[in-house]
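Yeah, one chain of the complex is gone here, protein chain that is, but the others are all in their spots.
Chain nomenclature is as follows: A and B, assigned in order of appearance, with residue numbering initiated at 1 for each chain independently.
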Amino acid sequence: MRITCPHCGPRGVEEFLYTQDASVTRPTDGGAEPTKEWTDYVYMRDNFKGPRKEYWYHSAGCHAWLVVTRDVSTHEILKVELP
Amino acid sequence: MRYSAFTVVKEALRGHTGWRPAWRKAEPAPQYDVVIIGGGGGGLSTAYYLAKNHNVGRIAVLEKGWLGNGNIGRNTTIIRSNYGLPGNIPFYELSMKLWEGLEQDINYNAMVSQRGVFNIYHSDAQRDAYARRGNAMRLHGVDAELLDREQLRREIPYLDYDNARFPVQGALVQRRGGTVRHDAVAWGYARAADRRGVDIIENCEVTRILQENGMVTGVETTRGRIGAGKIGIAVAGSSSLLANMAGFRLPIESHALQAFVTEGLKPLIDNVITFGAGHFYISQSDKGGLVFGGDIDGYNSYAARGNLPTVEDVCEGGVALMPMIGRARLLRSWGGIMDMTMDGSPIIDFAPVKNLFLNAGWCYGGFKAVPAMGYCFAHLIAREAPHEVAAAYRLDRFAEGKLIDEKGVGAQPNLH
Partner (left out) sequence: MSGFRIATGGLVDRGKPVNFTFDGKRYQGYAGDTLASALLANGVKLVGRSFKYHRPRGILSAGSEEPNALVELRGGAYREPNTRATMAEIYDGLEASSQNRFPSLKYDALAVNDLISPFFAAGFYYKTFMWPAKFWEKFYEPMIRRAAGLGRNAGLSDPDTYEKITEFCDVLVIGGGADGVAAAREAAATGARVVLCDENAPLAPVELPGGVKFLPRTTVFAVYDGGTYAALERLTDHLPVSSAPRQRLTKIIAGRCILATGAIERPMVFGHNDKPGVMLAGAVATYISRYGVAPGRNAVLFLNNDDAAGLIPLLAQARVGIAGVVDSRLKSTDLVYALAREAGVPVFAGAVITRAHGCQSVKDAEIRLHNGTTLRLPCDLIASSGGFNPNIALTSHLGGGPVWDETIAAFVPGKLPPGMEVVGKAAGQGINVNIQPCWHVGAFPGKSFVDFQNDVTVKDIRLANQEGFSSVEHLKRYTTLGMATDQGKTANVNALAILAEVTGKAIPETGTTRFRPPYTPVALGALAGPHKGKHFRPTRLAPTHEFSQAHGAVFVETGLWLRAQYYPRPGEDWLAAAQREVNTVRNHVGICDVTTLGKIDIQGPDAAKFLECVYTNSWTNLAVGRVRYGLMLREDGFVMDDGTTARLGEQHFVMTTTTANAGKVMQHLEFCSQVLWPELDVSFISVTDQWAQIAVAGPDSRATLAKIVDAPFDISNEAFPYMGCAELTVCGGTPARLFRISFSGELAYEIAVPARYGNALAAKLMEAGAEFGIAPYGTEALGIMRTEKGHAAGPELNGQTTAHDLGLHKLLSKKKDFIGRALAARPALTDASRPTLVGLKPVDGVTVLRAGSHLLPVGAAATAENDQGYVTSAARSPSLGPIALALLANGPARIGEQIRVYDPVRNGDTLAEIVNPVHYDPSGSRLHA
């Protein structure tokens, strides 16, 4: 699998680290209480088939965090953008 | 018909005309008391223990493809109960005890082979972490030994003791751990469940979970509608998809795990051995192939396959740990879909919909748990109360913070 980093060009997947789903957004209420919004943000996921937005980190390259739209059923990479 | 040496000999003399199908190809009935979705290790063992231990009426197992073609048929066959946290140890130890009596119980030779699991350590810190785990095991009455370098070298001389990048210092050992023939587990449980009246329905994919008044009533499948009093979900990597059908989400990501086997060789490796300074573990099957694997690829996948960097990484670990396997040849690689949870531990719990039950989140460690997960899931479904050894595997533990995080890496599934 190869990911096209906007800074570095097409690179092998071994240069990158996947961490988490990019469709979840950190709550903006300041985090005073451990609400359901917070625990959902940290723990609950859709995990569907098909295209999905993921956070990938170019750890062996420019250290950019990328939002990669990738089909998790075929591994086809549809889009790579900066956050 | 009972399996035994006697019947093998008898049938051999009769031209094998007496063997019957291992399980009926059942036609779906319109209604069951319990429907289990998933014809893998979890689903089949659950159906067996439901039929054996509980009086629940008619039971069906619905499998979308051919029985046992999922992770139960793809894993690296290791069994062990060498976990470190109190939420885990009793459960896996129950599984170990069930393995020890399984063949006699289901009358099928699953080739349970307790050849010992050796977790190699390479530093003082790792030794102490393994000691913590070993002591936890002993407190739970589970066998655990800590070997130093010389003791380990006497038992397993072919590791790289002298030229290693990360010196071998010793191992945590569970002698009762080992391997089991995975296909035999699926077929054995299927046959045993079938003999107790369970309908095993293959090529029957669930497309909808039917609900009324907050309660499940049945499923829509590729072979028609089937009514159900209770439904248990046991579909491993597809858990989120089934949960979605019932309207809820899970703390799960589905990831790719690769596994490998070499060409068959005369006996070379007697135990299960895991590398402590990289991602690699290995054993030798009774057919002679070295069965090995490493870490998950690290990205979401429903494709049941991985990529080359992981293959290289695993083989590097193998050759680093035991240089003699450099000349063994990789024969086949394959992959499965792992339901990775946010703490690396499973979920056996009520689902948020009444009469729906969930058995999921086994990550890459489900095979060893097959007997206990079936036993406990059956208990939960039949008695509507968790079995005591599975009591910590609740879905709400994530929100509560009562995580069972063996590795201590937190809410990132691909780190577990």
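What we mean here is this: a residue touches a chain if its C-beta (ideal position, glycine included) is under 8 Å from a C-beta of that chain, and two chains touch if they have at least 3 such contacts.
Just so it is clear, the structure is predicted and the values come from calculations on it, not from any experiment.
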**OP:** Sort through B:V56, B:L210 or B:L330 and give me the one touching the missing partner chain.
**Re:** B:L330
Subject >> Option touching the unshown chain, where B:N109, B:T207 or B:T222 are the choices >> reply: B:N109
**OP:** Using the touch rule from the top, list residues of chain A that touch the missing partner.
**Re:** 1-2, 12-13, 17, 19, 26-27, 30-35, 38-39, 42-43, 55, 57, 59, 63-65, 74-77, 82-83
Original post:
Taking the full complex into account, what residues of chain B touch the chain not shown?
Top reply: 3-5, 7-9, 11-13, 15-16, 19-23, 25, 66-69, 73, 86, 89-90, 103-104, 107-109, 111-115, 122-123, 125, 127-132, 134-136, 138-141, 144-146, 158, 160, 163-167, 172, 181, 183-184, 187-188, 262-268, 277-278, 284-289, 303-305, 307-308, 311-312, 315-320, 323-334, 400-403, 405, 407-411
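The rule we apply is simple: only the chains that are shown with their structure count from here on.
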**OP:** Give, as an integer number of Å, the spacing between the C-alpha centres of chain B and chain A.
**Re:** 29
**OP:** Give every residue of chain A touching chain B within the complex, in rising order.
**Re:** 1, 12-14, 17-21, 34, 36, 39, 42-49, 52, 54, 70, 72-75
Subject >> chain A-touching residues of chain B, taken from the complex the two chains share >> reply: 240-241, 244, 249-254, 298-303, 307, 309, 342, 398-399, 401, 411-412, 414
